Structure formats: structure tokens, C-alpha cells
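Structure incoming, see below.
Of the protein chains in this complex, all but one are displayed in their positions.
All chains are identified by letter, namely A, B and C, in their written order; residue positions are counted from 1 within each chain.
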Amino acid sequence: MLTRDTRGVYIIAATPFAPDGAVDTDSLRRLVQFYIGHGVTGLTILGMMGEADKLTPEERRLVIDTVMDEAGSLPVVVGVSDPGLDNLRALGAYAMDKGAAGLMVAPSKGPAREDRVEGYFHAVCDALPEAPIVFQDFPLSTGIPVSPHLIRRLSDAREQIVMLKHEDWPGLSKISALRGMEDGARRRLSILCGNGGLYLPQELARGADGAMTGFAFPEALVQTVELHHKGDTDAAEDLFDRYLPVLRHEQQPGFGLALRKHTLMRRGAIASDTTRAPGPKLTDTDIAELDRLLGRLETRLKE
Amino acid sequence: MLTRDTRGVYIIAATPFAPDGAVDTDSLRRLVQFYIGHGVTGLTILGMMGEADKLTPEERRLVIDTVMDEAGSLPVVVGVSDPGLDNLRALGAYAMDKGAAGLMVAPSKGPAREDRVEGYFHAVCDALPEAPIVFQDFPLSTGIPVSPHLIRRLSDAREQIVMLKHEDWPGLSKISALRGMEDGARRRLSILCGNGGLYLPQELARGADGAMTGFAFPEALVQTVELHHKGDTDAAEDLFDRYLPVLRHEQQPGFGLALRKHTLMRRGAIASDTTRAPGPKLTDTDIAELDRLLGRLETRLKE
Amino acid sequence: MLTRDTRGVYIIAATPFAPDGAVDTDSLRRLVQFYIGHGVTGLTILGMMGEADKLTPEERRLVIDTVMDEAGSLPVVVGVSDPGLDNLRALGAYAMDKGAAGLMVAPSKGPAREDRVEGYFHAVCDALPEAPIVFQDFPLSTGIPVSPHLIRRLSDAREQIVMLKHEDWPGLSKISALRGMEDGARRRLSILCGNGGLYLPQELARGADGAMTGFAFPEALVQTVELHHKGDTDAAEDLFDRYLPVLRHEQQPGFGLALRKHTLMRRGAIASDTTRAPGPKLTDTDIAELDRLLGRLETRLKE
Partner (left out) sequence: MLTRDTRGVYIIAATPFAPDGAVDTDSLRRLVQFYIGHGVTGLTILGMMGEADKLTPEERRLVIDTVMDEAGSLPVVVGVSDPGLDNLRALGAYAMDKGAAGLMVAPSKGPAREDRVEGYFHAVCDALPEAPIVFQDFPLSTGIPVSPHLIRRLSDAREQIVMLKHEDWPGLSKISALRGMEDGARRRLSILCGNGGLYLPQELARGADGAMTGFAFPEALVQTVELHHKGDTDAAEDLFDRYLPVLRHEQQPGFGLALRKHTLMRRGAIASDTTRAPGPKLTDTDIAELDRLLGRLETRLKE
């Protein structure tokens, strides 16, 4: 189960589809093994990158079942954000019952206001009182800005809110602010970083515990975090910087999903790079551009 | 089936829930009879006011089945907006198969840009080539602004896009612009007005064909439109103005849903004013305020 | 000077321009007399409706000088919102020096987050420590949502933040929330309502102290507030409801300015309905539509 001390890399998993659009469970199993093989600490499924909002409830349960079965003892976090609280609760209860390590929730769409965000997270906690909750703070996508004080206040009031998925942008100072609020009385919060990992070395230096994002080279995240945790921050950043051109290329909101799926396909992790409509599709130009970047990465990794 | 000449009042129907949150099909049948009894031309179900995004696919089909069964020959438009095109297509095909008169679709959330809106509606039409489509233009809710030229262009390119649900705000000039683009070669578009009906007499005067909104006094919309179509525009507006204080009160984005359900409950149309979370709930102050407004309306209608 | 007990109608004043676009100070003087003649409690100049962001600093000072000279003892609030704090301070100091009753400030554009709004208002108060400050809460225009707790906290921390210009929408419950937080230790805040006055009777019933908006029939606001304060709430609402069709028509964001200026011109308050570009211009259809509504109002007022 997730705790306030969880650290490492929880990779955000894609949902593989067959070319006809059906969930491809064989690829999903292969993808889980791919992630495990690259040393991730855990998995996060059914996030935005997992195209969760385009899956039916049955498909979401199928993804949970398949991943749980394949992941073995690896902790799995399940994204359960939903316009309706009842549906969120139902999926969250299903996931916890199947052995999820925690649930990830973003503030509900609707009129943004911090008192409403606060009320919403209390309602989520009331609905799923046993589940460790990850607060996904991603204003660029949700349109809902959140002050660090609100995250702290919720985390004080609700023991089960154990983790922040940090993806405000710019957001480095938010990590520093949250760490600065911690003391004996106010327990630490686990902070894993999303936002494509674009500032991961800086985030780790400011006190983040790791990464929760979907870079198609999970080994880069794993090694960066491990080297950092060993205290070898220069080696961590040297390693990270080699991947930065590709990581930055993936960090194109919305569009990055297609690049990631294509890269995962090329790396043999999934059979098809199909995304569900409406979603990004790669043109020949996009693929040639990606090829070039991946070729450059390969060269650099051999240096 | 909806056509480019459809006119009248297509009331946006609430989805009644039992106090425990389950879809209340008895109330749903009663509500359909209530709407029919007040003279509506048609029904629009599973719109935003129908809390469609908080229903499971099974519940959406249950609502379709129940309403279709109860509505008899009354035309029923079904809202099918969905983050995923496959889910939209599945629900749309189901609804058309059950006898829907048309499908209502809002631009997909995601990065707003008119070329993307255009591509999206072509994809929707490709997915459901037989269904009459209502373009729901509601930027305040979708965050996606749409030029009148784009609506016209889509409606030229796709015969099946027969109707605009007009709820841009301010939006009176958009109706005039669209009517001004029509000529022999460019066929008219049916325009029904949402936005709570706040400017209905003005919209009718500019060429709108009627209303598609969820005011809890459907008879007010019906009579306003009928009087207008008879050419008695002063009587239409006199009638409308009596209801305006209550209509304006309902026209509070998001919050209005709770007021409407409460009013429908008081009028005997549904058994409970329950909304699904996260959604508005009325406080005692809200109810006393509404009581006062409804009492004043009653007095005025007797004058 | 504004205080926490200020009540009444502070009309938001238009800035009249000559047809060539220059500030028309003769009309501005006539407009002040028009407002005084209709019984307003005070004036608010250089607000959004005053097209302040299209004036040069010299023109803003000219408007302040002219209005102050003409208004005599009538209190004048000056809008000083500006992207730069130095410019805000300079204009605010100028206005206070000329005898302004207070300054109105909206949250700074930029990344919305409540801790940033809070820091910004502290900076404004530090920059202008002697000036009574009106917090303009208008999320539809600023894009910045604000919780009632933040308004209360700022008003507790800063004695000089004496008034809320309330124009959140929906926002009735915000007034109730703020009044509910007041007790012996937490001093009341004056609340005047903007948002075109669309819910003024309801806002007064929930504890608002009056109106701060720019309806072209200020006498309607004045009489509504006066009747309400006398306890004759039914007469207040009867009066208000007569004006509601026109008031609602003016309440079209952005576009309403052109309607207001045209109406003020027709009433003889200003010489020209010119607005500065980019801004709304009335078409013949718009004018005919407004004519009809004003004609209907005239008839109704005679009943």
C-alpha cells in the first residue's frame, strides 16, 4: 500500500489497443513485464495517458484485472477520476478489492475554487475511507489551480491522502513550499513528479521522492532516481540529460501520447501504437522526426 | 427525425434519481408525461442537465429505453457527447436503433481550435452517417469558442448536421449571422436556443426556430414560441416576461440544476430532487429563496 | 471614505467619448449630474465598463479630475487595476490625493492560485496603506476563482479591505457564506453587487448592502435598494422586475457596454455612444431590438 514514505518510480502505463480499437490484453501483459524489466517501483494505470476516459467501465475493470494478475507483488495505483462520485467510488472499491496499492484522483472538473476542491476531496475520502489517495495536481489539464496550503490542509485532515502527484507548471517552488511546511506535527507527504519528468533532477533536489510519469524509457527515470537517492546527483543529472531531448519531445501535451505509444511499440513493449479517437495520430513527418531523435539517443547512450 | 426545418420546444429533460442515487424510472415516466402534458414538441435527454456524464453506459441505455417507451410518437433527441468517439458511436447507434429523432454532440474537450472542432465533427458524422446531428454550441461550458462560419461550413459539408443548439453568450448576433448566410444554395439550419432561455423572445425575433432548454415551466417556453410563431410577438414577450424572474433564477450555471429538480418535484413531476455528486444541493436558504420566487410567479400568473 | 458599513448604490460610470474617440469631458460632467439626479449614493469610475484599460494614464487622470470636480461631496471610488503594481500605486495615490473615497482592485491576471491572489492583495495594501480597498471578485472576467474564506482572511488581515464587489456567478451562496463568518471578532464587510444586478433582490435578501453596477437606469437600482432597506421587499422586487427584461438584456458580457452607452445617449446623459476599439458596436438590428425593449419598459412603467 502507498504510504507517506513511498518513493521510487511509479510508471504511468499506457493502455494498448489493437488496430481495431479493442483493449489488447496480451500487449498489456507484455507492457507490464517491460516496465518490471526496466526496474520500476510500481505502476499507475488508468491515468490520463492511459486514455481512461475513453474506456467503458468494463474495459477499465479488464485493465485492472489484467495488470493485477501480471504485476504480481508490484504495487499498482489506479486512476479513478470520474465526473460522477458514484462511478469513482465503484471503480475505486473494485480496484482496492483487487489489491490496488492506492487510488489517484484529480480535482473534479466544474467551477474551479479551492473551497470546492477541498470539499470534493473530503467527499472522495468519505466514499473510499480505506484507500490511500494520490492527489493529482495538474492545473494545465484540469484548469484548476491549487495552492500548496490546500494540499497540506487536506493531507493533515485526511490521513489517507498520502501522496501528491506533482505536475503544476511552473511548480518547483511548490515542492519547496510543501517540504517547508512539514515538521513533527505535520507528517510528510510522498511527492512523485509527473509533467513528463521535464524537471526531475531539480524536483528530486527539492525533496521529491521520485517520478510518476509515462516516459517511454522507464529505465531513465529509474536510474535517475536511484542515483539521486544514492547521493550521486551529478551522475543522476548526467544520465537524465542524455535522455532530455527525447523526454522533452514526448512532453507535448496530448500529442505526447502518440509518441510514447509509437516508441513503446518500437521497443517491443506493445503490438500497436493505436490510440482511441479523438486523439493524436502520427504523420510520416512526425515519425521521421521521432526516428531521428531516437537515433540520436541511441548514439549518445553508446558514448 | 429532426430536419433543417424542425421548430418548437425540445425540452431538456432532467434525469430523476431516487434518494439513494439510483435512476428512478417511475419518475422518469412521470416526467415524460409532465412534459407532454405541457405541450412540448420533443424531448432532449442525456444532456448536461441530464447529468449524463455521471451515468454508466447501462444507465444511459436505461434512460433511453424508458423515455422511448413512454414518449410514444414524440421525437426524442439523445445527447451522446463523450470523451471517446467509440463510446459516442456505440451510444448513438443504440439510440438511433431505438428510434431517436437525432443526436446532440458538443465539441470534444481538449485543446480548443476551430480546425480541431471541424475535424471532430467530420469524425462524428463518419461514425454515425445516418443520424441527424445537433451541434451544441455552448462555449461557457465547453471552453471552446466557435465562429458562425465554422457552423455554416460544417452544415454545408454534412447534410446530416441539421440543427444548432445555440447557447453562446452573448450570442444574439450569431443567430443573425447564421441566418444572413443562408440563401438558395446554402440550406437553412434549424436553430433551437438553450442558455436557459434567457433571451428567447430576442432569439426568436432574430430567426431562431424555438427552444431547447430545461426550464421547469415548459409551458412558458411552449406558449412563448407558439405566440411568436403566430405573429403575436407582444403577447409572446408579455407571457415570457412574467416567467423571467424565475427563469433568470434557474439560469445559474451548474447550480440551476438543483433549482430545476426541486421545482419539478414540487410540481409533482418527479419524486425526489436528488442530484448526483459532485453536484449542487439546496440549503434551507436556497429553498426559501426559491419558494419566494415561485410564490411571486403564482401571484403574477393570476393577475 | 468607504467603510465596512457603506451601503447604497455606487453606479459604475461609463467613460464618454466623442465620435473621434477623445474623452468627452462635457459629457462626463453631464453624466455625473445624470447619476446624481437619479439618486445614487456614489460613483465608481475607471472600472471595466469605464474602458479603463483603453485609456492612457493622462486620460485616466483627466477622468478622475473631471469627475471629482463635478461630483462635489458625492463619494467616488476609482478602479485602479493594472498589470503593473507601480502603475496601480501611482494611479491610486493620485486618486486618493484628489479625494477618492476608495480604490477598486481585481486580482492580477496571471497564473490563478489563491495563495497568489492573497500575496497580491497584501502587496496592494502595502503599496497604498491609507486607501480603503474594494476587492472586485469577478471570475468570469478575470479567470481567477476566489473562495469566500480567502476574502474573509484578507479582510481580517487588512483593516483597509472594507468592501467586496460581489460578481461571482453563481454567487448567491457566497454572500450567505461571508455573512455567516461574521461575528463579534470578525468585523463585517460591506458587500455591493455587480454582475449587472441580475440577482439584486436575492442578493439584498442574503445580506448585501447595495449595488455597484452600471445599469443605464440607475433609478431602478436606487429604488430597489431603498425599498429593500425600508423593509418593503415585495415592492422592491416588483419595481425591480419591471426593469428586469432590459437589465437582463444589458447583462451580455462585453456587449452590454454598447447597449448601456446607447441607452445613456438616448436618455440625454452623454452625447455619443462611441466605444473604443476593439469593442462592441451596435448594428441596426441591435438598435431595433433595444428600441423595442425600451419601448416595452416605458409602457410598463406607466401601468
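In this section, contacts are C-beta pairs under 8 Å (C-beta built on N, C-alpha and C of every residue); 3 or more make two chains touch, one makes a residue touch a chain.
Keep in mind it's a predicted model, so treat the numbers as computed, not measured.
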item: Touched by the hidden chain, restricted to displayed chains; value: A, B, C
item: Omitted-chain contact residue, chosen from B:Q33, B:S147 or B:T299; value: B:S147
item: Selected residue (touches chain absent from view) among C:R7, C:R179, C:R276 or C:R300; value: C:R276
item: Contact residue for the chain not shown (choose from C:L2, C:V32 or C:L55); value: C:L55
item: Residue in contact with the excluded chain [from A:G39, A:P57, A:P111 or A:P253]; value: A:P253
item: Residue, one of B:R113, B:R187 or B:R267, that touches the chain absent here; value: B:R113
item: Residue, one of A:I36, A:L74 or A:L172, that touches the chain absent here; value: A:L172
item: For chain B, residues in touch with the removed chain; value: 111-116, 145-150
item: Hidden partner chain, residues of chain A it touches; value: 169-170, 172-173, 176, 198-199, 202, 205-206, 237, 241, 244-245, 248-249, 252-256, 283, 285-286, 289, 296
item: Chain C, residues in touch with the chain not shown (by the definition above); value: 21, 51, 53-57, 83-87, 108, 110-111, 119-120, 123, 143, 253-254, 276-278
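The working rule: only the chains that are shown with their structure count from here on.
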item: Same or different residue numbers at the chain A/chain C copy interface, by half rule; value: same
item: Averaged-CA centre spacing for the pair chain C and chain B, given as whole angstrom; value: 33
item: Chain A-chain B separation of Cα centroids, rounded to whole Å; value: 37
item: Multi-partner residues of chain C (each touching 2 or more other chains); value: none
